[in-house]
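Note that one protein chain is taken out, while the other chains of the complex remain in position.
To keep things simple, chains are lettered A, B, C, D and E as they appear, and every chain counts its residues starting from 1.
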């Protein structure tokens, strides 16, 4: 309907660790990166991504969103120290509020979302699981580094999303003993829709995006709204509480360090 | 308990595209057909099936229900034009009301339901997914022709049911890029309980029905009620909204046609 | 944090069919047994297990719980007659109340629970499915003897739990035609996390428990609380009604016997 | 849109205790009666009303529905004996199924419903509480005769509806100690929208109905659908279980009679 | 904790119809206005308020939010024409998306919200009902002009919120026959916490805000989060569907105009 505005919206330049590219059809590629290479997740991203996904959701010139990484990885690592003293209730209050809001904001992107996954999705894989379709390079792997492995609970939605996709048995097992799951395994479990050669995920995602573009905008938007509704309800019910429990767990971890 | 009444109830003759057969044990075979061959779904069926499933649900002489097709297919196609101008809000109001009601009425059949599937279930497979057990001929295939392939959203419960059975990853992938899923694939995914040679699904369903008949009527009814409760709650929460979103999508599609 | 009390709590000696063993780290092994051999489930256990699981849940000296059987089986059989006249509404009222309470009490064990399964889990497998991780001997099998096979509905949570773990298609099929499912099948379906040689499940569960002990107590407790929340909500919504429907079904079964 | 068909639909003559009158605008007055006087509710109505409300809901020529009684009362009494031996599980199975279905069918009347209440609503007041607006004669009273007063639980939705309208405190108090509540009290509590002189409720309801007719049919239907959605969800979650609990309670009552 | 930044954030100047004022304690007064006088709500506000409330929610320098109007009224009127052709599915898609998002964004303001109400709240009173406390001038009135009075359904959350606050009986009655409700009536119903002389609501709200400031920031934030959780869940379940139904109703209204 409306032509895509030729100028770049202001938010395209607002977030240091996100690169935005949008073609004339409104297919937005949102790439996480650090200086063009793989992103190490920090507290800065935890704050910034809340608004970034909101900005994406509110811009009706985005017709389809492709989520991806840079430098061959989606999100390979996390810098815990950047979060500061997570046993400080004021610090965790911010984590709690951002953590619930970020998943709601991704869920509220009301156009089809495709996850073009390359390499390691070892941190916040649940962001990608809120896509409607996942295309993965064959070397891609899923894991959950930040939680049980690091001594805190996987309460930020990562359990909610994995349980939704692969059932509670597998979700609990993988989160209690985090090990990389390959793209092929994830494909066999119905999580990944297509496995492509490494380095081809984005290209394939673009192809798929083009097929969606043949539908009307309302069809694309409402399909997303309908598909996301059940998990959006679960996010609202489960993630805030999960993050509050995770905060107490983080405080206990800090206490145990200090006791040593 | 009560002997099955020998005379045929009036509704057995009420619906041109449904053939009813009931044996002395109360096993009702409900076959969709068009002139004895495979049924092409039209607006007439959309209206008629609401009441047909209600009539079946209300007749306590039905002890077990077997759902099947005719001419070697369950439901191979749909005639969109029969629905009229789906961008007319009065037309879609009827579609919305019938569409929510039909799934509730199938869910409210309070005896075990077996789907004896042969051939193509390419339209409204969700009707069959409300069965408690699926027996499929080996050539049977599942697909979803009427929605994303046709330019509108799969909001009538087809996503709700597939997501419930195979998880959201597979459900989204198959509805966004509809391709036939074979009976064997569906069996591997736990959707189809048994694959039988083509043409034998009904016979096998009858055999299974006979094993159920050894339980008391209350056991059969209450088992169904218990099994259906979680998905009935989801239908009530998700399908009305889904159909309303689908209606807007249909209006947008008509608008796009007219703009050409 | 707190040292485990050296003396055994009183409830360790309270239940004839449960053996409790707790090591110095607070890993509690809870073994069902009858005179040291496999347990045949009776009405006495139905009552006793309610309180036993509550006692376990309330004792903060339990840091991790391992659930297992004795004599090479988890729970191979059930003695229906022990329940008395299940068509008597006063009798079933007790069954209903205990049946809902027992699952809530297991769900409220707020430390990680591991199911070390050997042999037959042919009765009340849903107790074990409330664990966070399942380790099974390779000869272990799952089944559901007490319900549809015996003429009553599987309304006590066994459907709710199986449906949660393997989806509604498989859950309905297995409960309507109960047959043993092997540990390897369950592993392939994501239910069993690890298959070990027969007789090694408990040992392996202990090893896993030790890895959990490296996390703080709050992390362990809150992980359990977060993981169990979605199924706890379903238990509260579905199991009471299921048991009420099962009670009517049991009364109908007794009526049918008397009519013969 | 469509002119109201001049001939009376078949269901207008199908139910001995319901009188149907429809004017040219599609305002349907549905009056409960016995031989033209006040209706004493029996098992025959319990079965018939299920289908009657379904027929009303399915007839798109009904534009607005007014529910009322006859002979100056809505429903003053109930004949328990007509239900037969309610301790027989087959008898109660029917009560359970009908009881859940009847409330769902009223909820699914997708046009505005007005309750024109005169006299005693002492049985199944919850039917009327599913209206969107209540006009009551000043001598009208609400009560609940069939349940706690008669020795069984108010599980058929009467608690669900009263709790929804006046809060759980008042609902529990009135159902545990049933006494007539006057129209003026109900008006002060927000239940009754208007109190009119005795004998004028129907006339006033017709006036209100005429104001609704100035809106489009889709507006009228969708307003009803939106207003009813929250309570429809509660009905689906609460009423089946409530009726199952009521059935056990009825069986216990019969047992206590027989023990005397 | 953090001192309130002295400079005004950019969003304070972003929205023509909102005036922001924040004192040194972080009490933000958010006033709707048009050129300093009472606001007539238009499509521009429908879009702008989505982001405005989001900006407010994301700015942790806001410690308490007071919502009010200007020129002696909260929101006295609406300009329907500004929304354009609401029967166009693309137009309504935007209304639907914004309408759901705006209520979620208000709900996600994670600090106490006080509504200082003066004059007419005749449009979008539900925005104010998402406050935690309402102080009203004695001449204030509540009403709902935009929906049933205008021929469309009150599906944007106004029913959900009124039903939550005054029960479904009053909510349905007032929305089906919109008439001003006075501050004193609303106070008697528990909606308005305090009635003050006209023109004093803001001053009183500031006093109350100061009492909240004596609590810690986490206490203030988490109290809001806890209080809003139940209605946030209902908003997510009910409002999207309500707006979709309202869209169909709007299309039908336009159709009826064109038919004249």
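Here is the rule we go by: a contact is a pair of C-beta atoms (placed from the backbone, for glycine too) under 8 Å apart; a residue touches a chain by one contact, two chains touch by 3 or more.
Just so you know, these numbers come straight off a predicted model, no measurement behind them.
Counting contacts over the entire complex, the absent chain touches A, C, D, E.
In the complete assembly, the contact with the undisplayed chain comes from D:159, out of D:12, D:142, D:159 or D:227. Across C:19, C:58, C:184 or C:255, the residue that sits in touch with the chain not pictured is C:58. Per the touch definition above, the residue from C:43, C:195 or C:218 contacting the chain not shown is C:218.
With the whole complex as reference, residues 1, 50-51, 54, 58, 60, 89-90, 93-94, 97, 101, 104, 108, 110, 217-218, 221-222, 225, 229, 232-233, 236-237, 240 of chain C touch the missing chain. Summarising the interface, chain D meets the missing chain with residues 148, 151-155, 159-160, 163, 166-170, 172-173, 176-177, 189, 234, 238, 241-242, 245-246, 248-249, 251-253, 255-256. Taking the whole complex into account, chain A touches the unshown chain at residues 87-90, 92-93, 96, 237, 240-241, 244-245, 247-249, 251-252, 255.
To be clear about the criterion, only the chains that are shown with their structure count from here on.
Taken together, chain B and chain C share the touching chains A, D. Comparing each option in C-D, A-E or A-C with B-C by residue number, the pair that reproduces over half of the contacts is A-C.
If you compare B-E with A-B, the chain pair joined by more contacting C-beta pairs is A-B.
Rounded to a multiple of 5, the C-alpha superposition of chain B onto chain D involves a rotation of 180 degrees. Chain D and chain E have Cα centroids lying 36 Å from one another.
Contacts with at least two other chains are made by residues 166-167, 189, 217-218, 222, 225, 229 of chain A. The touch graph of these protein chains has some other shape, matching none of line, ring, star or complete.
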